[in-house]
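Complex shown without one protein chain; remaining protein chains in place.
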């Protein structure tokens, strides 16, 4: 993995040095198992152990030998025999095959790398919980399809992020149970030479249970779900990062990822606070998919094994772990350093003109208007609210002039820009559906196919509902109406999420 | 393909009816070729042709027979023999193998389906050109990393979309040249029975050149690039659609995809104008990748062929074509019906406080300040502009109060919302760096690590640059300065794009 | 899915008819829940239920309406309101959003489709168990890297297939637990309108628990592991099928997939018994990967949701299920109808000249020769066996002549073919390492870099080991030696697999 995205601990785990140490562990465990079972004397095991622990593995010699005989495990055995008197040779790698030695080491590396992931994921879960609690009452408009939807708290969005992550992590937790097993069952997995009891005892020493039914290697269908679960973590993180990016769009940014005090956003444009951290998390999602696909392509192998899986795993597993560790680490930094702008969230709500309560409004009107008195149908109520929402966003006449005037030159563009600036300095009154619907002033909209007669029927119904004979608002109805637009009312049920997810 | 995304013409091309018609064409061409070469008499060809053209292929009989003998091409031959007197049987499927018959039909289907794509792509190119010309002077802020960058015209963005599309389409145009070739070289592609001359003549009749070096089948590496090129078209369309989605985000939408006058955005929230068309184009991108991957996985086959490719292609090719045709059609609808809001674009520019010219401003200051008189470095000028940009976006004191006050209840949230609304009704004066930098009033920013002394040095330099001894702005400098912020100046070079890309 | 690979039951589950029935179930459950909780009277629920169950959903009307309003769920609601008196309208789809209705239906379809998979997988597991028991003592050479390795029974290979499958299926069993949850939490998943208690009760009626922390939709990270597990089943099946294909290669086929009595293998070559069923399983593996990738690409969605996932799932889920069901069904047919040729397996063993016991032979020699008496190292013993194995396969002088004579014309090829035929009619005595090593007749091999002196040292050691002073074989040593080559000895430990995996 490129040094920019590499994780030091992951790199150590998958290093040659660590790998051959783990190979030695397997070799020793097999000898120890024979001693424990009384097949050889304990003294032999002790002797070999002593020789080996006192003679560090010569990595250079090993690599050179590998190039000669084209077999890295055999080369390792040859290296380990160098420091052993001849009479001990027969006890080494006795009745086992290369992958007997390698599998336990490989599985151990996966376990260790997952522990690095655990650590980082734990921090992220804690950060997301802290975040959710901190912003429990910071209100904002939710967005579906990029459009402002109902109101929510930022904290509650944090809870959905948390659940996305914990769902992915839970799947990883289950998939890794496959790592409890290993094998020492010989060249084709049928205990041709090594007795099953030796496997059992040696694996016990190494911390594994035997997997009955391997070939020369463990079936790779055991590990593909782990790669996929790691990939899904990277994708969930990309999803969260994407929400931050969408919120950080300039204009009225709701949040921003941390920006270093000496950071430069762009070599050309000094104003830029680019979302490079969160965009990097998309990079990681993309790469994780590629690595997981490679690992999945290892499931199919010829008969009792072919070797293509070995090289894929040499590259794809460490790189996948590097990437997922990077994702966790970067998102941790983003979440814990996130700049949140509640004022901009409030500005957005204010400017969304009450439509965040449209669902409640629709239910309110349904309750009041779908009855014999008004004789409106569900469809009518829906259209009333839709029309009102479209109406309140219709531009002023001056805005409409700007909108429809096509610039035919950049001079003209400049003129329109100036006109817009002047207009904006005046244009401050925002009408929300909260004020608009009780006015019973629905207008035909060019966006909706609602004929004038229908619309008038709607306005009549609204008039009767909200106003008395003298055109004054009915107090009781209006009280109920205004409540619809308050966070207390709209977000009353978010507490159940805090209770169910955080226990508070 | 699900009927929602299916294209009628594509469906016809890949129908059983059409396929067996094309099979018959190959069979006839082989017989005709033998007649042309004098191997058999022309009368035989004419007779068979007559029998066949007068006896429509019985699809049901064919399918039943296929189920019995597990071989669809053999079943087809059996069906075709039904209507032929025995003495003609020896001339049918003579010395060729199933895939000799099928390949030319398969390739023809690809060619025909590509013609459907051509038609749709042509319309889209025209739409994008029209779009670019229509909005040639409609100015907007470009965005990199989601942040407002330099100014551009919407038309110029349209040109980048056009080039993305035409680049992808150009690659398709090259890849399809592989469809000029076909084969009739027998069971293993070595002309075991059929003479090369018969292949050549029969393929000439069918409109192909012989591919020398096939096995039983054409090598699938010929077709994978076509699938990838189709996929890339779907991805480019997804990219364009994504830009529309980003621009359509509510708040200050710059564009919106068409919204039917009877359309409903959401069953719960009537205000929604959801970007379902453009989001559907992401769906298509995702699916196209899957189908292209399947087709790529057909390149590797055992020796002189195995059959897994056949089934993959039966599904993945038509589905890929359906999806790409849908993408082109939907984007055509979106572009030709796109609602563009120039007023909102201008609002965005206005509210971006001049930073769209930051690059020019930096160059301006570099030219004026990086010299012996001022003794500032490139780094200093960069930091001056960065600081000014950050300064002009610093919130007012009242906004800052709202920003830093944490809501501890939804009642508090409501209170802050009301406070924001009041504030926004007042808060209209926007200061741009155009006004701010000549003021020489840079302030320390908590986002940047620029110490006070440095900042004061910056302000001094700016004072000397812009103001005379009496604190009045220097006329000449200011003229040059203000020009920096005009579209005429900023977008002067877009014309080269129109010239190079559209010839106007 | 193309009719060739489609599964009827899967098709029904994902049909429009079934989907809208399930939508209605959700709608009814929400009303029933309100009745159960005392929010509305039970009579209302009963009335609506009656109206609906007596008025079948008009699929055509619904589809037409969908085309008009571009919203299939809204169109469905409109259809259901047709048969309801106005005063019931307010109770329908009350305070919920489209995906509240759709999610439970979607999840139910996945559950039902998985039951189809369960059924087929159960049959396959039983078939593989039966197979393993039937061939418990049918011996064959295992193969690693396509090369003959140790001996095994065919039954034991069947056990590794079984474990591959059951491992994949176990992962599916865990992943599907995510289907216990669903949501009815409104437009953004925060219970804006619908109270959590109504969700809980309605989901209870539908057989689900609430998922706390959804957005408008359930997070798709819940389902990706299911798609991946299904894909892994298809890949494991492809692996098993690939082993059958490798064994079915003509020459000395060890097994063959069933071949219909009216089947035709090739339109050109009547002798062909093509492995079309097992090759089709590679097709399914390839396609399953594509569909799983599409579904994984649904994890990332904008904020509280965008809709690209909906279309992907409409296509990829049913198609993935069709494909996996087809894989299970076809492999069931292959395994239960598999033709096994034990005679050919024995022929292969016979002709492999004892190398299947090479591992045992090496251990035997290690035990006897790696000691003070012989002073050979582990490396030496390895090379002895390697050399012997290479030696016994060296061609006869006549064969070598044919091997090294390059054909310069096809006439020459024919001559060589005739020469080979004559030779083969004579060349029947096969020497195995079982006879060869005790002869102490190792020869220099051009494939191995073992110098003559070293080789002679080896032969000397072997002479001393096996022969007495008079050149006669030592009885006791030879008894031990010959036993190495017997299946009883070599496969003694396979029983542990039967015990552990099958309990017998």
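Each chain gets a letter, A, B and C, in the order it is written, and its residues are counted from 1.
The rule is simple: a residue touches a chain if its C-beta (ideal position, glycine included) is under 8 Å from a C-beta of that chain, and two chains touch if they have at least 3 such contacts.
Here the structure is a predicted model, which is why all the values come from computation and not from measurement.
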Selected from B:228, B:352 or B:391 as touching the chain missing from the view: B:228
Touching residue (missing chain; options C:74, C:228, C:284 or C:352): C:352
Touch criterion as defined above, residue of C:88, C:170 or C:382 at the omitted chain: C:382
Of B:25, B:70 or B:89, the residue in touch with the unshown chain: B:89
Contact footprint on subunit A, counting only the chain that is left out: 1-2, 4-5, 68-71, 73-74, 77, 93, 95-98, 101, 186-187, 193, 245, 260, 262-269, 274-276, 279-280, 282-284, 286-287, 289-291, 293-294, 297-298, 302, 306-312, 314-316, 319
Residues of subunit B in contact with the chain not shown: 78, 81, 86-87, 89-90, 92, 94-95, 97, 142-146, 149-152, 156-157, 159-160, 162-164, 167-168, 171, 174-175, 178, 186-193, 195-196, 211-216, 219, 221-222, 224-225, 228-229, 231-232, 235-236, 238-239, 242-243, 246, 285, 289, 293, 296-297, 299-307, 359-360, 363, 366-367, 370-372, 375, 377-379, 490-494, 496-497, 500-501
Hidden partner interface residues of subunit C, rising order: 134, 137-139, 143-150, 153, 245-246, 248-252, 259, 261-262, 264-266, 268-276, 279, 341-343, 346-352, 355, 358-359, 362, 382-383, 385-386, 389-390, 395, 399-400, 402-403, 405-414, 416-417, 420-421, 424-426, 428-430, 447-449, 486-488, 491-492
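By definition in this document, only the chains that are shown with their structure count from here on.
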Chain whose Cα centroid lies at the greatest distance from that of subunit C: B
Centre-most chain [mean C-alpha coordinates]: A
Subunit A-subunit B separation of Cα centroids, rounded to whole Å: 26
Between subunit C and subunit B, distance of the C-alpha-averaged centres to the nearest whole Å: 36
Subunit B residues counted as touching two or more neighbouring chains: 245, 262, 264-266, 268-269, 274-276, 279
